[in-house]
Structure formats: C-alpha cells, structure tokens
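Removed from the display is one protein chain of the complex; every other protein chain stays in position.
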Amino acid sequence: MFSGFMVNAWEVASIVAVVAGIVGFFTVMRGSAFAAHAIPNGSFAGAAGAILIGASTLIGLGVFSLGGAMTIGLLGRKGRHDVATALTLVAMLALGALFLSFSVEYAPEVYSLLFGEVLGISPNEIAPTAILGALCILAIAILCRPLMLSSLLPEVGEARGISGLRMEMLFLAVLALTTTMTVPVVGTLLIFSLMIGAPAAARSFTDRPLVAMGLSVAIALLTVWVAIAASYETNYPVGFFVGAGSATSYTIGRVCAAWRNRRTAGLPSVT
Amino acid sequence: MNEAPRAAESQEILRVDGVCVRLSGRTILDRVSFQIAPGEFTGLIGSNGAGKTTLFRVILGLQAASAGRVLFGGPAHPREHARRHRLIGYVPQKFLFDPDVPLRARDLVGLGIDAHRLGVPRPSRSRRALVEEMLHAVDAERFADTRVGKLSGGEQQRVLIAHALIGRPRLLLLDEPLANLDLGSAHEVVALLARIAREQKIAVLISAHEINPLLPVMDRIVYLAAGRAVSGTTEEVVRPDVLSELYGHHVDVLHVHGRVLIVAGAGEDTDLAGHEGVFPRSEVLS
Partner (left out) sequence: MSHFLSPVFASGFFESEAVHIALAVGALVAVVTGVVGVFTVMRGQSFAGEAFGDLGTTGGAGAYLVGVGPLWGFVLGNVIAAGAMEAIGVQRARGRDLATGIVLGAGLGLAALLLHLYTTGHSATGATVTILFGSVFAISSTTIPLIVLLGAIVLAITLTIYRPLLLSSVNAEMASARGIPVRLVGVLYLLALALAAALAAITIGTILSTALIVGPAASALRITRRPLTALLTAAGIGVAAMWLGIVLAYDSYHWPPHGTIWPVSFFVVTLVFITYLLSGLPEARRRRRADRRSSASLVAQPTTTS
C-alpha cells in the first residue's frame, strides 16, 4: 500500500488535507458551507469543458471555480446570498452537462471528476498541487487578521477600514484556488465535506483559535489517510470514506461538545 | 476630493461641521454641528429614529454626508483615512457570537491590536502583557479564557470595549451600549467608561435614548431630535426653551427624585417615533 503509485496518492492527499483543514477553518467560521459546496460543483463544468477541448483539467477547474466564485460574490452583494449561490452553481453545472453531452467516452472521467480518483494520480501532478496548496496557505496567512475580524464583527471591521466586500471576494477566490487543487483528489462533490467536517469537529475540542486550526488539519489528515487505506483495501471509492469520515468526526465533535456543556452547566454563571 | 483640513491642533479630537444626510428624499440629519475635546465624555441623546446611528456612520466614514464635513484632530498620519481608523475605537450595538466559534475573550481582545495588518503576528510577551492590561482595565480577567460565544451580553460588551481600547484610540465610539441592559448594569458600564475616559484621557462618545444613566458623567451632551442637534453642557441644553425650539413644539423639563424627565406637552402633532412610555396626553421624550 505504501509503494509505487500509491506514494503519489499519499503525498497529494496529504497536501490536500492540510489545505482543506486550514481553509475550512475560515469557511466554517464565516458560515460559508454553501459556497464551499457550490464553487467546486460549478468548477465541474470547467473540467468537462477542458476535457472536451483537450486542455488541462487543472486550468478548466481554475477558470470556472474563480469565475463562479466572483459571480457568487457579486450577485450576493445585495442580500439573498443563498439564492445567488444556488443559481450560479446550477447554471455552471448545466453548462457542464452540456459539455458532457458533446463527448462520447465520458463515464469514468465523469465519475472520477465528481467523486475523486486519488489512486490514479500521476507523479507529475504532485508539483502543481503542492504549489497551489502553498499559494492557498500563503493567501490565508496574509489575510488571516482582517479576515478574522471581518468574519466575526463585520461592523467593527468596516470601522477599521476593512471592507467586508473585499474580504468576501478575496476569501471566495481562495476557496476557488482550494477547489482547483483538491478536486482531482477528492472530487467536486466531496471536497467540501472535508473542508467543513474537520473544522466543525475541531471546534468542539478547544476554545483557542490556533489550536482549533491545527486540530482541523490533523482531523483532515486522519480522514484522508483512513480513506485512502480503506479504498485501497476494499476498492470502494475514496469519496465514500471521506464523506463518511467527515460525518463521523462531526458527530464525535458534537457529542463531546454536549458532554462538555453538561459538565460545566453546574457551575454558577458569571454575571 | 482633497483631503479635508485638520481640526485645530489638540483642541478638538472630533469636529462635526454642518453635516446633512439626505436619503431617498428624506432628511435624516440636518446641519448637525458639535465638537469634542480630548478626554471629554459626550452623550449623543435622541430617541430611536432621530438619526444617531446615521451620524455615527458618517463619523466612521461608512456613510457619505450630503453636505458638511467631519474633521479629526490628533496626530498626523500619511493617509487621512488611516488616521480616522487609528483614532476611533468602535463598539457596535449588535453583536452575536456563535457559541461554537473557537475564540476566547482574550483572543478577541488581542485581535484588536492590529487586525487591519496583513500577515501573521508574531506572538510576543509585550502583546500578551497588553492584552492582560486591557482585560484588567475592563474587569474581564475572570472570563478571559472563556469562549466569547458563551459569555453573557454584558460580558461580551466589556470584551468588545477592551478590543476597541487596545488599539490606543483617542476617541471611543459606542452605539447604544445601554440599550439592552438593566439599570444596574447600565450604571456599571457608564462608571467603567467614565473611569477609562479619566484614567486614559480618551474621549468617549456614546449614543443613548435614555439620558439619566449618563447625567452624572457627561461633560457635554449632543441632543438629537428629528435630525437636528443642539450641543453644550447639560445645563445649557436640557432646558425647556432650548429643547422646545429643537423639537418645534412645547417641551417641559421635570426634575423628579434626582432624575430628569423630558415631556412633550399635550399637542396635535407629536411626530416622534419610537418612544417608550407614551402617555395619553403627553409624551415622555427621555
């Protein structure tokens, strides 16, 4: 399991998990679960189109995820954020359906685009993934302070000169970048579950932001590693184990949080 | 648009000069003018709908004035916009923290040091000491390590005050901090703010619709009614003749048990929105 082509899988998946854990931390904090779901799904059209014209899937993913992210940001400016996200998502998916219908030999490609195909990763995909991943982490590192404030207290952020709209657009762009590098591994339909399950679980175990981010990465890594091992053994798709793993960690987190609350409920409340 | 001239050196921290705001055909603010000196405690009093929040938004630069200008004193800064942001510490009226968010009170206060800066901060002893100092100043050490979302409303407010203070502002702006507090808590917050203003020489501008909790500590009052304002000391402003002219109809000022009651006379056009305790023949304004 740890030799030959599988090494690629472990390396790439680990990079994906680290990025998903970090970006996911902010995704959950901002309540952007829907956007994290919509952007990858929309990028599907880009991949389908790229396959159609014989271009690199990565470029197709990148262009469409960025385009989708900007559209969501712009359309959602004046309220009705969820509607804007939903419609942009389906519009792009519909385009993907169209591209799909133009080509003939699609089925396995479609499946792996949607649900991931980490076992089929070639060595020359490691470098682009690593570079994109580094860019994502760098972007978050640069923006982390204004992003945090704007996410928690948008008014106070504005008073400090931090434009909520600019932060939203920048964050959506980072989401798009994350999508581009993670979709080939986990698939468009499942990447977001890795991005929200791990951070959501991490929150239940600690009150400190930095520790929560670290835990988020750790849980994401664990999820991905278990998923790869299980997929190798059973031949079932990696995406299944990622989805199940994220749901499991979220549930464990909720249970722990409830247990913690019950323990501290007996203490006198601070005025 | 040129940069506006700076207010007179160190004599004013803030000068609002003839500010008008018109939106969708309605006049929200009409030639509002007042100034605040360093270390002064000013109360912006007015009922709901009088225009307090709009005025704050203009001061913060979030709302453009249709006419008039806002000038800031204090130390110069290469960029005018940045000067405004450095000068003002803002505590909003509404804040809602999800109890699941992994952020302690201490972390939120620390965020206030330089949230506008890009990049990752290097944890240092001086940062930690500064956070401790601020937590102590607002009496929040007890719950410094508790999750922000788990604190009570009053505790969260104190954390937000510390967050605003840690940036070393010269002017602390609080939007209706007393609105949802019971009288006891309201007095506590006012006492805290007055102490901060005195000890750290920070000007405080707080908006409220109830004048009484602020009476003991206000150096200056800006009374806002239907978009128009009168400013001065309490003795100068809270008088029947001054307020009657401001409101445009007869107003009485009663002193009852050490409290001030501003009452509109029984009249036909009492076009005053959002008051508490409306009495059948007359209205208590504040």
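Labels A and B are assigned to the chains in the order they are written; within every chain, residues are numbered from 1.
In the analysis below, a contact is a pair of C-beta atoms (placed from the backbone, for glycine too) under 8 Å apart; a residue touches a chain by one contact, two chains touch by 3 or more.
Everything numeric in this text was worked out from a predicted model, so none of it was measured.
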{"item": "Touching residue (missing chain; options A:6, A:110 or A:218)", "value": "A:110"}
{"item": "Omitted-chain contact residue, chosen from B:98, B:132 or B:252", "value": "B:98"}
{"item": "Contact partner of the left-out chain, one of A:140, A:156, A:196 or A:221", "value": "A:196"}
{"item": "Touch residues of chain A, complete complex, unshown partner", "value": "28, 31, 33-34, 36-38, 41, 80, 82-83, 85-87, 89-91, 93-95, 97-98, 100-102, 106-108, 110-111, 114-115, 187, 189-190, 192-193, 196-197, 200, 236-237, 239-244, 246-247, 250"}
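The criterion applied here is as follows: only the chains that are shown with their structure count from here on.
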{"item": "Mean-CA-position distance for chain B and chain A (Å)", "value": "41"}
{"item": "Interfacial residue positions of chain A with respect to chain B in the complex", "value": "29, 141-146, 148-149, 152-153, 155-162, 200, 202-204, 206-209, 211-212, 257, 269-271"}
{"item": "Chain B to chain A touching residues, read off their complex", "value": "60-62, 81-82, 85, 88, 90-92, 95, 97, 100-104, 107-108, 111, 114-121, 142-143, 145-147, 151-152, 154-155, 160, 163-164, 173"}
